[in-house]
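Below is a slice of the complex: some chains, not all, each in place.
Lettered A, B, C and D in written order, each chain numbered from 1.
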Amino acid sequence: MAEITVAARTAETVAARLGRRYAAERRFRILGLASILISAGFLVLLLGTVVAKGWTGFLQTQIAVEVSFDAEVIDPDGTRAPDVLDAADYPALVRNGLAARLVPDGDRSARRDLSALVSTMGAEQMRRMVAADPKVIGTRTTLWLTASDKLDMVYKGQAPREVGAAGNVLNDRQLGWLAQLEQAGQIRKAFNLQFFTGGDSRAPEQAGIWGAVVGSFFSLAVTLLISFPLGVATAVYLEEFAAKNRWTDLIEVNINNLAAVPSVVFGLLGLAVFLNVFHLPRSSPVAGGLVLALICLPTIIIAGRAALKAVPPSIRQAAAGLGASPLQIVAHHVLPLAMPGMLTGTILGMARALGETAPLLMIGMVAFIVDIPKSPLDPSAVLPVQIYLWAGSSERAFVEKTSAAIMVLLLFLVAMNMAAIWLRNKFERRW
Amino acid sequence: MNQFIPRGTSKISARGLNVHYGEKQALHDIDLDIPAGEVTALIGPSGCGKSTFLRCINRMNDMVDGAKVTGSLTLDGSDVYDRSLDVVQLRARVGMVFQKPNPFPKSIYDNVAYGPRIHGLARDQAELDEIVMNSLEKAGLLAEVESRLSESGTGLSGGQQQRLCIARAIAVAPEVILMDEPCSALDPIATAKVEELIDELRDNYTIVIVTHSMQQAARVSQRTAFFHLGKLIEVGGTEEIFTNPKEPLTQGYITGRFG
Amino acid sequence: RDQIRIVGSSTVYPFSTAVAEAFGKAGKFKTPVVESTGTGGGMRLFCSGVGESFPDITNASRRIEPSEVEFCTKNGVTGITEVVIGYDGIVFMNSKAGPDFTLTREQMYKATAKDVPVGGKLVPNPYKNWSDIDPSLPKEPILVYGPAPNHGTRDAYVELVLDPACAKQPELKDMEKAAKKKACQTVREDGAWVEVSENYTVIQQKITSNPAALGVITFSYLDQNRDKVKAAPVDGVVATYDAIASNKYPVSRPLFFYVKKQHVGMVPGVKEYVTEFTSDKAWGKEGYLADKGLIASPDAIRKEQANNARTLGELKM
Amino acid sequence: MQTVTLAAILLLISTLAFQLGRKRAFAVASDHPGTLHSLPGYYGWWVALWCGLPAFAILALWLVFEPSLIRALVIADLPEALRALPAERIDVIINEVRNAALGHATANPDFAAAAEHYNRLQQTGFASAVAVTVALALAGATFAYRRVHAELRARPRVERTITVFLVASSTVAIFTTVGIVLSLLFEALRFFHMVDFVDFLFGLNWSPQMSTRSDQVGSSGAFGMVPLLTGTMLISAISMVVALPLGLFSAIYMSEYAQPRVRAIAKPALEILAGIPTVVFGFFAVVTVAPAIRAVGGALGLNVAAESALAAGFVMGITLIPLISSLSDDVITAVPQSLREGAFGLGATRSETIVQVVLPAALPGIVGGVLLAVSRAIGETMIVVMAAGLSAKLTANPLEAVTTVTVQIVTLLVGDTEFDSPKTLAAFALGLMLFGITLGLNVIALHIVQKYREKYD
């Protein structure tokens, strides 16, 4: 009966400590929940920052300017020769148009201040109008011209507007003009088409991501074309054909390690081998795509092998029992069943490749490239590198452009991830 | 159909106990009394709900998503599923030994000391040492492990591991010990040792044991309950159940016609 | 290759890219690819050879050195045209949020040279805070972001700041020439002087995020970022367009670019690019480069340079 | 463009060959029913392979050698005077000729002629390429077609060809590793010719910006990587301080506590966090985190450098949370349920079970995961390039600016392509060290993780 008393004492002691133990339990649980919330909080903070800083990047300030296509300036000799029309001093016309409204006197510094309000795109717009139809020469018309980045910033409220404020990007005189324009209803915000159709530019209001998007597209196309067949073939070989021996062990160890090699090292490989030995063009999507292909090859192989492993052996046995050859077993049964898994892995690999930056810096993708690439051999930027370049640019307006570009990049990534998740959920089989 | 024993003497007592796992009902309306100081064996074909019943007693089913228990189950007359009852305390009173020996990946000493430590049963190291030694002794393991208390518990043989698990359960000084097929992963010699141990423990603890082996039930238990498809078919003295079952189902099972 | 490749000076980079963009917009040729490598780095690339894989034009913020011409010649780069595009001042600037600096070149020398004379002896630079050099300076740790040796601005800094200040140090007067050069021109390596290579926007970035740090950078960066940074007056002169144009500002120098004549014709558009660069609408007093902070040369010089550029006059050392 | 057309044509011929081969097999089969060795399709493949493989091989060779061939021919045809020029000059001439051939005007009549020649050559060249490859394709197809007979073991042959392709593919991984090692080693060895290996490994000064010409005074050109290593370690350590508790606790909460509903939201959120490119985090560090840390530091009266190791490490830590959490989640769920039940059965609370039973059991796996994360932190580039400092300082103060191995690799190589100065080559030596360190960590980590998995499988 001694045990009974011991048991009774147990109950008592346990009860006495229960409060403290449950408090510890609660604390622990809160720690866990807090960790998740903090992690999620960072995600929200990051996305919030990006969206808050970047959404205005999709808008662009424009000002209405009455310009005259002055024949004296454009084509003094009346030749209408395209060369002459092209080379004319359109910026002066824009300046004159602005000056006519805002500054009666013509002092030099005022005119400089004035031309700092509009983007050079205005002059370009006029040039194109003349080139398209020389008949406009000699007429006057009101055009909505793209504002300069500084005016854009102030008008959007991302730079101070009070006269004399610290960190002013426009001087007092320019701020006065802005008020004038606003009063006259000659300033507005419009959708920033240039951002989606343009290439890089040193002028923030002219900078666009299309060049980088096309560059990314070309790079990823090269990556996909190389890494997908190679990855699938390797996975199939290792999982379905290779005997277990030293050689296949070596390959396996290799793949596992390559998956964890820092991407900047792949950049060094690209520089030393693809550029210096094979003389692929610098800054080109071919070189970039090749490097990225090597980077995501292990991912694809590992995902592919997992997908192949998930196909039950009974399927293979059934096919073998009917007299299918090993390749037929793979081609008719195993691969089709493993394909969704392989595609998921490939999409995730591509998503990673889309965001890779460091190795591309190594192969010269940091150059200033304006033209939209026409082929994978042309120099081009890619989205993440463009983001890096803009993030490092000193103009305040590039912060907004950087954030907007990040939004576009994340959009692509989310789309790719969703596609992968959708694929996984749709085709995932539990055997 | 059931043979009730007087309520006062029963340690554990189920009335109208139903258990659902999601849609599936695993136990139907069980009325069962388990007397103190005896070994009660639960037998029946696979999937009949033996483990489910056992795990109701220390509310291990709480951990299973979607498990729902209705009806009443009392321990010493107080409802186990009462909201005011603390499950930690309950489990300190009701120890459990599992089918597969599951020593913690710690030293043998720490394995046994674990329960007393979390419940604060020992005031000082000496007391803890005493509890550990005592429990190992009772589990008949002390002689075998005395010299290597600081080695890992997972390094022991299967039978030793299971006895270690029993020692671990005893160390908390529970009133009831539940055992779910404690010998099914052991070889015959280890099984014999554990059975012997159960027999010795009977004096101080109420023991409920689930077993697949009718021989084992016959060897170690005083009472036997036969489950079938989630229903309690018959319960009674072990002797009687095995020699003179009342229900034809029981008869069929113990003579090996099904299961 | 049918696309011009331009390398070289980070100082000229903003101007070069502006011209390249304008040139590309005209639509007749592809937009040149411009990389900012620093004057020295650009020269090395430019002079490494003739052919597809070598750049056509290099920008420079100092004149080409005889040693570089030699290197060029050695690699078969024999025809070079030099164009002076305007002027630039080297400014010492820091964030608007930071303290105000008023500097002399001697103070800059003392702040950034590796070894400085103290008490008649050349010792490793002992100054930690600006106020250690001169109590009138802020009591902030010395942290200067400056260009690496592959930059023309670095050479200009050495030539226009360190050497003159050094020459005034009596302790160094009697030193042997080579040793003196080394003593005068070596900068600190203890972390007070941080070298930045290839890209000045990095300096720009670092000083905006670090208000107490000073950046050695060029006028156009100041001009374009007046909302964020301010420049220290040097020897009492504030860096303004006019002060530099009139040569009052002590640390100013001309800017250049160099054209590989052998590539004219080989790569389409080189000549036209030069023409665009040297047009008044670009480098004129009211041209778009002036908006970017280029200090235009006097009209006569521009005219002469434009002529020389368009006829691809040979470089004369 | 032309080449693409040619490739398309060859592909078309191969398709035809496939059809013909198949037809032929059917014909053979109907002559001698039941004797065909393989399915008719395999005969089709066999013929198509004979048709396509050699043709495409020749096409590939042609693509590789065409430029130099035409170049040689054009040069041979240049006027004597031009031909005598040095090689670089000829290079220029050829480029100009090529541009002229593409339609850019040229002033030099010699070049115009050469351009014409070039165009002609290219046309003939392409014509002959077409002729040769198409002929080869047809010949191959005919050869194979003729040999289609009942006993031909078409299937094994086709399959063997495919298997060869599979085997070849699997060696790419090896070639990649070999490529990495060789390219790093080769350039690094050149570096070690100029800089002493011991100085590099144990030197306390890093000041790589050497003069670019002989008549200039640059920095001393010290290449001691210790400050870089300590900087890397400092930032990695900070990142682990952030990531380890957050990641581990997230994993614990998700695997042990969370309702399925919470899990369904939290898991994808962590996956999104894992999928965000690090360049975005770098931007985040620069515009949000670093200023915030400075502000907090300032408020506390601390002197925080603009690119403090803390800011970079902190943000890097955020990026590592998902990695640690998912690896820990894996190992925690791999701990057998029976251990948890054992603890619960003794009356342990959930947290007691986790802390005292589950975590110790999962420890090796978690350690492996952490090592992987550390290796990732060491190799991470963009965040530190954007948010960490440039000057190599030997310090353990997280509020100061330090630089890392990867930052130096990038700054040394971006924009500069001179492969004869130690400055550039140093990047490769650093790359080699980085490769070595991460490789070592990975091998150990993978080993631990694998061994751990085996224990419970």
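In this section, a residue touches a chain if its C-beta (ideal position, glycine included) is under 8 Å from a C-beta of that chain, and two chains touch if they have at least 3 such contacts.
Because the structure is a prediction, the values reported are computed rather than measured.
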| item | value |
| --- | --- |
| Stoichiometry of the full complex in this file, given that only one copy per chain type appears | A x1, B x2, C x1, D x1 |
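Just so we're on the same page, only the chains that are shown with their structure count from here on.
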| item | value |
| --- | --- |
| Of all other chains, the one whose Cα centre sits farthest from chain A | B |
| Dominant chain pairing [most C-beta pairs in contact] | A-D |
| Inter-centroid spacing, chain D versus chain C (mean Cα positions, whole Å) | 36 |
| Geometric centre distance via CA averages, chain D-chain A, whole Å | 19 |
| Where chain A and chain C are represented by their mean Cα positions, the distance between them in whole Å | 32 |
| In chain C, residues with contacts to at least two other chains | 35-36, 199, 202, 205 |
| Touching two or more other chains - residues of chain D | 286, 347, 349, 352, 414-415, 417 |
| Complete list of chain pairs which touch one another | A-B, A-C, A-D, B-D, C-D |
| List of chain D residues in touch with chain B within their complex | 336, 338-349, 352, 356-357, 360-361 |
| Residues of chain D that touch chain C when the two form their complex | 86, 88-89, 91-93, 95-96, 99, 102, 104, 106-108, 111, 205, 207, 209-220, 222, 286, 290-291, 294, 305-307, 389-393, 411, 414-418 |
| Touching residues (chain side chain A, partner chain B) in the complex | 3-4, 6-7, 9-11, 13-18, 21 |
